[in-house]
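All protein chains but one are shown at their positions in the complex.
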Amino acid sequence: MTHDLQSLTLALRDFARERHWEPFHSPKNLAAALSVEAAELLEHFQWLTEAQSRELSADKRAEVGTEIADVFLYLLQLADKLGIDLVDAARSKMVLNAKKYPVQV
Amino acid sequence: MTHDLQSLTLALRDFARERHWEPFHSPKNLAAALSVEAAELLEHFQWLTEAQSRELSADKRAEVGTEIADVFLYLLQLADKLGIDLVDAARSKMVLNAKKYPVQV
Amino acid sequence: MTHDLQSLTLALRDFARERHWEPFHSPKNLAAALSVEAAELLEHFQWLTEAQSRELSADKRAEVGTEIADVFLYLLQLADKLGIDLVDAARSKMVLNAKKYPVQV
Partner (left out) sequence: MTHDLQSLTLALRDFARERHWEPFHSPKNLAAALSVEAAELLEHFQWLTEAQSRELSADKRAEVGTEIADVFLYLLQLADKLGIDLVDAARSKMVLNAKKYPVQV
């Protein structure tokens, strides 16, 4: 994994340990929290048209950026708990997707 | 953003363009797809106890890793569409979280 | 469908029409809103143990009841838009489930 993601992962470990949150951070609970944050992200878009979602105001974009960060932070923590390298997993999945959805020529 | 995430982002742009998926990839739709993938991830854990979720078999861990990758791939694409740097957004959110949840001393 | 559900459905139609919300209430958007409300419901449970979730305080139970109502109201609206009878659909699905998961004897 890249240096930036490792550094974020270590910071998240410290953050949880300092607050005694580790007992709450089972993979089951982290997966639920991730799903809840993904829905909070979706909530920003639910009544917008697709066209409007492509033209967010700067304020809205900042709010959405915060929700995206929440999803990412839980994803990093869940991957860390399970010993999964996010970048490796993403690359492997892209290889599978390329086979599943071949380019039409 | 780190080199690895930039490289994944560029690969995802190519992947979508080659398949003519760009018209479908509005931020609204990507946010919905992200939320759906997060739920597929959660599905693996829904009937497990928290203890069981901490002790996944190698097979189950591989399946969960694929779902984690799906969430990550949509997150990268949504962040790209909105011009949001995932790592910067995550760092900023951790600063906010540190203020919101101060360490008890 | 039962009288109570029909009466709720009609009240929801009036509610949306009086507020000029109909253009926003495409099945796609209602499905997103339903998913968001289901996540708000899950949020109440995400850090609880299963045992704690079986022993909610009266206050918490009331909060959870409001989220359950939100899910139900969107479900009724989505079913109405698609001309689906909730009770009939539920009964048909229980028949399928009985075949899929036979009782072990």
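Note that the chains take the letters A, B and C in the order they are written out, and that residue 1 is the start of every chain.
Assume contacts are C-beta pairs under 8 Å (C-beta built on N, C-alpha and C of every residue); 3 or more make two chains touch, one makes a residue touch a chain.
Every value quoted in this text rests on a predicted model; they were computed, and no experiment measured them.
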| item | value |
| --- | --- |
| Interface partners of the hidden chain - shown chains only, full complex considered | A, B, C |
| Of B:L42, B:L56 or B:L86, the residue in touch with the unshown chain | B:L42 |
| On chain A, residues whose C-beta touches the chain left out of the figure | 32, 35, 39, 49-50 |
| Residues belonging to chain B that touch the chain removed from view | 24, 29, 32-33, 35-36, 38-40, 42-43, 45-47 |
| Hidden partner chain, residues of chain C it touches | 1-5, 8, 11-12, 15, 18-19, 26-29, 31-32, 34-35, 38-39, 41-42, 44-45, 48-54, 56, 61, 64-66, 68-73, 75-76, 78-79, 81-84, 86-87, 89-94, 96-98, 101, 103-104 |
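FYI, only the chains that are shown with their structure count from here on.
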| item | value |
| --- | --- |
| Cα superposition angle of chain A on its copy chain B, in degrees to the nearest 5 | 180 |
| Distance from the mean Cα position of chain C to that of chain B, given in whole angstrom | 27 |
| Euclidean distance of C-alpha centroids - chain A vs chain B, Å | 3 |
| Shared interface positions of chain C, touching two or more other chains | 32, 35, 39 |
